[in-house]
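Structure, as structure tokens:
Every protein chain of the complex appears in place save one, which is left out.
Take a look at subunit A:
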Amino acid sequence: MDSDDDFMSDVSSQDDFLGTQGSDDESLGEDFDDLDAGFSDDKDLIKHKKKPYEVEFKVLAPADIDHEQLGQVNEVCAILGLPPESAAILLRFGRWNKEKLIESYMEHPEQTLEEAGLGSNFEGTAKTECIPGFMCDICCEDGDDLETYAMRCGHRYCVGCYRHYLAQKIKEEGEASRIQCPGDRCNRIVDSKSLDLLVTKELQGRYRELLTRTYVDDNENLKWCPAPNCQYAIDCGVKQRDLRRIVPTVRCFCKNEFCFGCSLSDHQPAPCTLVKMWLQKCEDDSETANWISANTKECTKCNSTIEKNGGCNHMTCRKCKYEFCWMCMGLWSEHGTSWYNCNRYEEKSGADARSAQAKSRSSLERYLHYYNRYANHEQSAKLDKDLYLKTEKKMTSLQSQSGLSWIEVQFLDTASQALQQCRQTLKWTYAFAFYLARNNLTEIFEDNQKDLEMAVESLSEMFEKPVAELAGLKVDILDKTTYCNNRRVILLSVTAENLKNGEWTFNIDW
């Protein structure tokens, strides 16, 4: 049965291939692996071959996540001989690191159980009881028919108080995996069996949801898709420490493409750290400071910032009354009479101040070069997206005007998606390039960037043509779309290879 399952999942990952072959005979699947090499020039198969910038990942539906959790619990259960609800608590305590947990349990079983909030008593079943003469320590109710409950730690309270306590923890505090016994200073964790016995179905559901949430949050391999209302999680083996070498873009079932490392939307080819630095740089307007240093000068004596707003080069600092020449920054008294035309450029006295000024100017211009292109692609991608929304309309009118069938106008949809994706990539190439130190590799990178950019712009232009001309452009658009996609693949592949091998030199430490 197991091998059967594996086989099935292999086949389903090649659905596209099966689809294009129009075959529904699954027994054919067995030969696929052998055939792969022979089909290597088949477009669909190329699509499935992993490219240097792609990473392995799996999309998990909520049911898959539950299934995984359960599997792990059962495994630990079997190895350590604990009841499943206790094994689950132990696993959550150890953040699902099974190996470490089992090792620690084998070495110091009692201590491990204690730290996990379990205790070593696993006798008895979870049930509510009426105990004559009992008084609840929380609400002070008593009565022989008062229903009460205690976990294995023996701290007994009335069911009403217990319920209220659990409801508040789950609903208001959003707590699930670390709800302790209501007893003062008792660190026993409330297990799922006790919980199911005490609270409503609705709360049980919420509790399970919260547990699933912590399962994903605690697992280094798992991450929620950040798209709003998306319920899928991604399973990917890329670790935080790998992020200097890999940009792990993943694609959820909801079609959202995002970075597994930082959960931002796809930012290939730029690594997460650079993306963060770039966004920070663009956001906190650190460039205002750059503007100031490019457009103003500082009094060489008291360091007040001065903006010259016209007139003579003879500056007198309002604050300290220091007199200097705006042009050469030198002392005015050395100046003689050349008031409106400073020709003392070679003099040493102002040279230092001037070089600091020039540096700041060129760094501003460099930043703006990259920023403008980055922002332009971001803007254009938005415009293309608007266009994409109009595409459907275009496709319908194209169908009626030129007599093409629905399937024949799909090329517009493909083209618009390619545009979006390429612009997203281009945008980030500029942020990436901003941090690159110049060398031969950078030049190759810029050539690739230029090729892609030109292809994208010309596709974009075709795309905007009036509907009447579109049918005639179909072949061109199709060609250009393929070309764009190929250029993108090349750019990303080369960049990813270099990143993986540590070939890039950067102009900053990160």
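In the analysis below, contacts are C-beta pairs under 8 Å (C-beta built on N, C-alpha and C of every residue); 3 or more make two chains touch, one makes a residue touch a chain; residues count from 1.
One rule holds for everything that comes next: contacts and distances are computed from a predicted model.
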Protein name, per the UniProt record, of whichever chain is missing from view ("E2 ubiquitin-conjugating enzyme", "Trafficking protein particle complex subunit", "Exosome complex component RRP4 homolog" or "TBC1 domain family member 19"): "E2 ubiquitin-conjugating enzyme"
Of A:Glu175, A:Asp242 or A:Asp266, the one touching the omitted chain in the full complex: A:Glu175
Given A:Asp184, A:Glu307, A:Asp386 or A:Asp509, the one touching the chain that is not displayed: A:Asp184
Contact residue for the chain not shown (choose from A:Tyr157, A:Phe324 or A:Tyr374): A:Tyr157
Residues of subunit A (touch criterion as defined above) contacting the omitted chain: 137-138, 140, 155, 157, 161, 164-165, 168, 173, 175, 180-186
